[in-house]
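Could you have a look at this structure, given as structure tokens, before my questions?
Of the protein chains in this complex, all but one are displayed in their positions.
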Amino acid sequence: MLEVTGVSRSFGGVYAVREVSLNVADGEVCGVIGPNGAGKSTLFNLITGHLTVDHGQISFLGRRVDRLPPHRRARLGMSIVFQAARVFHGMTVRENVMVGAHGRTDAGFVSAALRLPRHRHDEREIGEAADRALERVGLAEWADRPADRLPIGQQRALQLARALCARPRLLLLDEPASGLRGEERERLATLVEELRADGLTILLIEHDVAFVTRLVDRVVVLDLGQVIADGPPAEVRADPLVLAAYLGQAS
Amino acid sequence: MIRLAAGLLAAAVTLALPAVLDDSALAVYILLGLAAIVTVGVSLLMGYAGQVSLGQGAFYAIGAYTAALLALGGVPPVAGLIAAPVVAALSALVIGTPLLRLRGHHLAFATLAMQLILLSLAGQLEFTGGDIGLQAIPQFSIGSFQAESAAAYAYLTWGGLALVLLVTHNVSTSRPGRALRALATSETAAASSGIPVGRYKLVVFALSAAFAGLAGGIYCFYAGYVAPGSFPVLISIQYIVMAVVGGLGTLWGAVVGATAITLLVQGLDSLATLPWMPSYAPSVLSYAVYALVLIVVVLFLPQGLLPTLTDRLSRKRPRERRAR
Amino acid sequence: MSAFLTYLLNGLAVGCTIALIASGLVTIHRVTGVVNFAQGTFAVVAGLCTSSLLGLGFPHGVSEVAAVLAAALAGLLTGLAAIGRPGTTPLSSLIVTLGVGVLAYAVEIVLWGDQPRSAPGLAGSVEILGARIQTQYLLVIGVTAVTFVLLALFFGRTYLGKALTACASNPYAARVVGIDVRKMGLLAFALGGLLGGIAGVLVTPLRPISFDTDVTLIVNGFAAAVFGALTRPVIALAGALLLGVAETMAAGYGYGSHQLEVALGLMIVVMIVQASRRTTLSQESV
Amino acid sequence: MIDVQDLVVSYGTATALEHLTLTAAKGEMVALLGPNGAGKSTLANTLAGLLRPASGSVRIGGRLALIPEGRQLFPDLSVADNLVLGGWRSGRRDPALVYDLLPRLAELAGRRAGVLSGGEQQMVAFGRALMSEPDALVVDELSLGLAPNVTADLAAHLAELNRSHGLTVLLIEQNARLAFDLCSRAYVLESGRLVTEGPCDELADDPRVASAYLGGAIT
Partner (left out) sequence: GSGDGGGGGSGGQDPIKVGLIVSLTGNYTPLGSEDKKAVELAVEQVNAQGGLLGRKVELVTRDDKTAPDQGIVAYNQIKGEIDALIGPVFSNSALAIEPLAERDKMPYLSLAPAQEQVEPIKKHIFVTPALSSMYAERFLQYIQAEGIKTIAVGWDSKSAYSVSGHEAMVELAPKYGVTIAVDEPYETTTSDFSPMFTHVRESQAEALVFWGSGAPGVTAAKQYVASGLKTPLFLTASQASKLWLEPMGAAAEGMTVQSAIGVVGEHLPDGKQKQVIEQMAKPYAEKHGYPPPQFAQDGYSASLLLFEAIRKANSTDKAKIQQALETMDLITPNGRFQYSATDHSGLSPEYISVNTVKDGKFVPTEWAKEQLAKTVSALG
């Protein structure tokens, strides 16, 4: 489903991602771990198009996407939950989530201005989709609150709901569990498992190795922009390279 | 329910006013309506999409010159009036394509510069009448009906405002409106929701330009005269002040802001030129009092007049709100 | 050749007057995040003050310094209005500075009348490699050079300069580390007033100043300041020089009636080229 | 020393903290747990003097530093400048001690803080707080976005500072296991009110706390 081949990206001469190749199969849940500054978020940004690649190719659903702008990739079915919460200000939680469905519909300015019937139909459908997504991440009761006043944890859940509302094929989660306490982490894990059961392909960055291990089929380890290990979680956790670079004595 | 009633009341007052006002009050009423039309566009652009234009006066001018040139060229005024917003929007598309790569203050400057450049050209070109401008623009007419009285222009203006409000309301409360508000906060996050950020910015820029162009078209028929001097840069800044004072990102805020500022300016002017006023009264009143009122409103009602007002009202009836 | 050099030198001088206005804008924005539309006013206040003080018989030097201090005071007062009240957003502050500019019209008219004023500066001109330039222009260039070197060193090298920069970069974080953001902002406004005052004092001998001259001054100054993203003095200086030179070159080579179009158009083009080299992500990253 | 008595803090009409009493003796490390929106960050900001209490008292012995929620760096300044500004109150101008602790930051010293990765930013935030040579430190999420080995290092360093300099620490942390390892006592906050408090080992046995904070991912 997703094929990343020899992708590199540097900032002012320093490589953040270097010759990374990575294949994710349909329905697979793949973890990405690595030390701070290893290039994980950069890789996500390259995949979703928020950064352009210096070299290499990215294909999604059999199609070259590395020259497409981010919104086109989103419309093909990629959704990302950023590491930093990016919540839209001046909107309610529900409206925020409804934005997620933007790529699924195409009622433009004209049909909105004229209130064409199709537009109304779309609106209703988007509203319902948003409510379902909010339900799923446990934000239903917050739906009418102004989104920018939510505590950080809820803002992150909101981002996830927004991503889900787009009905993606591939979901990229950048540290979704950070800032969540045990109970909520548990709920998130359950949600990921459900999504996986629904057949969604997921890429997951997370520093909570236990969390990753439990959820993923496969782990890719990045260090200094390069892949240093790739395999089933148990195997990777025992890899001496990974232990030295990342897990330290803590594991 | 209450909102509907308020709306109906507003509509009734709007319709009744031209019939009862005299010419001098009508002139203010018309210019106020025109300012409101432009300001709604500014508010849409700034308050919803987060893009600052310090050059909205340019599109006002484009609309006015378009209608004026067509009318002087013998084209029926209605066609000119329709062409005004269309040409303004098309110009916005052309100008906006490179300009909207700029953000924030850069965009603000570029739009300001665009207005200066356009006005400078209008002031030098032969066909725009140079600095003197275009005179003897025919009256507005539809078929055999000629708009001669100020009241006719008042209806035209406020009809235009109603249209602009309706379009803005419809756009802002639906998919494109949400997209605009989203990209105002984060273009990155908006793009990853599938929003074509560049195109949306361009379209909303063009839409706000169309509003300004419409106002310009009406203005040219009402005034019968357009010149570069009719569209100073300060006018563009005035629209922003109106939008902010009324309450950015609220539909009616633009109207409230335009009304408040226009009435303040006119009131102070009438006061300052009373015969017994000292000779420095015009400057002191038109400048000092205006400035003080502006500063106080902005500092103490930072949300703008309208949101503060509605907040006050709704705080009195918290239960009704929450029930919704 | 000497014609070209004349245009270049005079253009640089014009650019320097613009840069001085821009320096105040940059200083204030860099610290408070506020675009100060009253910046031209500071120059006007200083210009009118100099002209009055000289008229009253005060000697050169004293008059100019007093005028600059008056402008600094005007800056401080503007700051109090614009950022004195907690919770004022940069947009609100911007409108307040607009208001202050208009309010100043009234004060200036009452104090100085509505007619333009001027002040004598350095008379005569000098010839450099066959190119002529007014002596006052040389003074402008010199002062601008010193001002910008100091400004760049201040913001780039000194601890206080860094702390000031931090205030606009993230006001919340500035408070977290214990910086008094409001006091710093007022300091910046006073400094901005001072810089505006220097501009006014230097410009008044070159062109008459009246209460509404601030509009012309601010438009050019804003262009240059924005060129430097309103935070980088040296780039703003480059922008100002570009603007000034473009204007005189346009006039020198037969486009005298299109100086504005040429200069502003060039600024826009350069900005767009700059912008297309930045990514959205890097501009938004927190 | 941190001494909070009967504290009430509100945002406009919404009360975020209600009659909260909490103390940390000098040299004590105390954890503060609570679900999202409980008011933890509100308390942290109040302690740092960034929010004004509606009523109640806050007393701090000595200089307090805050590692705020969401890192809150100066994005336009370099990493080095970010650190140096951390010394605004203490007068310390040399970040060498931070570089010793977090060598990664020495490599990044010249880079704009705004472009750093999430974890790198967290390191800078930590380093910046140390630059103020605090007597008391409030950490709003220590482990957020940090690789496990870095978290372990920082935790060890906190413990070390606590031992050697008598640093008082109020640790807000979602990773309760880490918090319990590090601290002696903990408070649990919900909806702006204290629900329990006590020594960490006792709380860890409290079934409610265990399910809410220790449940889920198993290490």
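Note that the chains take the letters A, B, C and D in the order they are written out, and that residue 1 is the start of every chain.
Going forward, a residue touches a chain if its C-beta (ideal position, glycine included) is under 8 Å from a C-beta of that chain, and two chains touch if they have at least 3 such contacts.
Values in this document were obtained by computation on a predicted structure and should not be read as measured data.
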item	value
Among the chains presented, those that the missing one touches	B, C
Identified contact with the non-displayed chain, of C:84, C:156 or C:208	C:208
Sole residue of B:104, B:130 or B:159 that reaches the chain not shown, by the stated touch rule	B:130
Listed residues B:56, B:91, B:230 or B:303, member touching the removed chain	B:230
Chain C residues that touch the omitted chain in the full complex	3, 6-7, 10-11, 13-14, 17, 105, 109, 114-118, 120, 123-125, 132-136, 205-208, 210-213, 216, 244, 247-248, 251-252, 256-257, 259-260
Residue numbers in chain B that touch the chain omitted from display	22-24, 26-28, 31, 120, 123-124, 130-133, 135-136, 150, 219, 223-225, 227-230, 232, 235, 266, 269-270, 272-273, 275, 279, 282-283, 286-287
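Note that in this section only the chains that are shown with their structure count from here on.
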item	value
Separation of mean Cα positions, chain D and chain A [Å, integer]	28
Centre distance in Å when chain B and chain C are each reduced to the mean of their C-alpha atoms	30
Multi-partner residues of chain D (each touching 2 or more other chains)	70, 115
Where chain C touches two or more other chains, by residue	280-281, 286
Residues of chain A that touch chain D when the two form their complex	11, 34-38, 40-42, 83-84, 150-154, 175, 177-186, 189, 207-211, 214, 246-251
Footprint of chain A on chain B - complex, ascending	167, 170-171, 174-179, 181-182, 184-186, 188-197, 203, 207, 249
Chain C partner contacts - residues on chain B that touch it in the complex	98-99, 101-103, 105-106, 108-110, 112-114, 116-117, 120-121, 124, 186-188, 191, 197, 233-234, 237, 240-241, 244-245, 248, 280, 283-284, 287-288, 290-292, 294-295, 298-299, 302
